[in-house]
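Moving on to chain A:
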Amino acid sequence: MLISIFAQVFGLIFLSLSLDKHFKSVFKTALPHKLSLWLKSTGWLLIGLSLFFVGLFALSPSIEVVYWLAILSGNIILLALVYCRL
Partner candidate 1 sequence: MKPDFRKSMIWLHTYSGLVIGWLLFSIFLTGTLSYFNPEITQWMKPELVHVSSTQNMINRSLTQLHKKGVDADTWRIYLPDERTQHWSIQWHKEGKRHNLSLGPEQGQILSPRESAGGNFFRTFHYTLQLRGYGGLYIAGIAAMFMLVAVFSGIFTHRRFFRDFFTLRLKKLSKTLTEAHAIVGVVTIPFCIMICTSAIMIYVIMYMPFSAEHYAGGQRDLSRALSPGLVNLDKSASRHIPLLDFTVVGRQVQSQWPGQKQIRRITFEQPFSQDGRIIVERVKDLTLSRQSKRLIFSSHSGEPLAGYPNASKATQVRRVFFGLHEAHFADISLRWLLFLLGLLSSALIATGLIIWLNKRLEKVKQHHIGHFIVERLNIAAISGLPLAIVTFFVGNRVLNTALENRASIEVDVFLWAWLACLFHSFLRPAKKAWVEQLLITSLGCYLLPIIDLYQDSQRLKNAIFDGNLTYLTFNLFVLFTGLIFMKTAFWLRAKNTLYKTVSLRVNKLC
Partner candidate 2 sequence: MKHNLDVLFRTLAAIVGGYLVSAAFSVAFVPVLVLGQICEQNEAVMVVTMLSYTIFFAVIILSFCRENVWRIWRDIILTLCLCWTTYYLLGDL
């Protein structure tokens, strides 16, 4: 479950960084197109992995999926707050 959460957090971070606006607010330089594609694909891969880990190792996959979705909301809130402050 913990691996799943980490994968989800980093997946979201990568996905958000693949956007010009957020990349600029963190790194202060323009976002090269290739890097953007790389970040997007890695981001989605991590999200997929995180779901995979939930399904594979969970004792009760249905409950774990609910947890995953709830933690997703939590992650989005945290990420939004971080970007607002930057």
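FYI, a contact is a pair of C-beta atoms (placed from the backbone, for glycine too) under 8 Å apart; a residue touches a chain by one contact, two chains touch by 3 or more; residues count from 1.
On how the list was made: all candidates are chains of the complex that A comes from, given by their letters.
Keep in mind that what you see is a predicted model, and the values were worked out from it rather than measured.
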Inset, instruction - Name the candidate, out of 1 or 2, that touches chain A somewhere in the complex. - result: 1
Inset, instruction - Using the touch rule from the top, collect the residues of chain A that touch candidate 1 in their complex. - result: 16, 19, 21-22, 60, 62-63, 66-67, 69-74, 76-77, 79-80, 83-84
